[in-house]
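Sending over a structure as structure tokens; questions will come in a sec.
Missing here: one protein chain of the complex. Every other protein chain is in place.
Now for chain A:
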Amino acid sequence: MADTGEGKKEEADYKRLHSFPLIRHTDMPEEMRVEAMELCVTACEKYATNNESAAKMIKETMDKKFGSSWHVVIGEGFGFEITHEVKNLLYLFFGGSLAVCVWKCS
């Protein structure tokens, strides 16, 4: 019991440690990248329980700021292969278990 308790603590620890947004792959320019990253963090925190709403928020904001048309996928376990416009892709991890992929392709 104590072990599992410690195990849980560790989990919580690493999740805390690993909750910062970690950019896995991107080819965006600096400013766009920063903005998109912050937007993703905001959305995910706001809609922590509902990935769809978070994705919707991200997509709509990106469309407004950077033009149509953006696509957003948020989840914990998925594989993907996408075609994106060059310099318009952001793939990051967040919250220890979420992966967010944002790309533009009209």
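Following the convention adopted for this analysis, a contact is a pair of C-beta atoms (placed from the backbone, for glycine too) under 8 Å apart; a residue touches a chain by one contact, two chains touch by 3 or more; residues count from 1.
Everything below uses one rule, namely that contacts and distances are computed from a predicted model.
Engineer: Out of "Elongator complex protein 5", "DNA-directed RNA polymerase subunit", "Dynein axonemal intermediate chain 1" or "Trafficking protein particle complex subunit", which one is the UniProt protein name for the chain not included here?
Structural biologist: UniProt protein name of the non-displayed chain: "Dynein axonemal intermediate chain 1".
Engineer: Using the touch definition up top, pick the residue from A:Met28, A:Val72 or A:Cys101 that touches the left-out chain.
Structural biologist: A:Cys101
Engineer: Which is it among A:Val34, A:Ala48 or A:Ile82 that touches the chain not included here?
Structural biologist: Selected residue, touching the omitted chain: A:Ile82.
Engineer: Need a quick check: the contact residues on chain A for the chain that isn't drawn.
Structural biologist: 14, 17-18, 22, 24-25, 27, 75-86, 89, 91, 93, 96-99, 101, 103, 105
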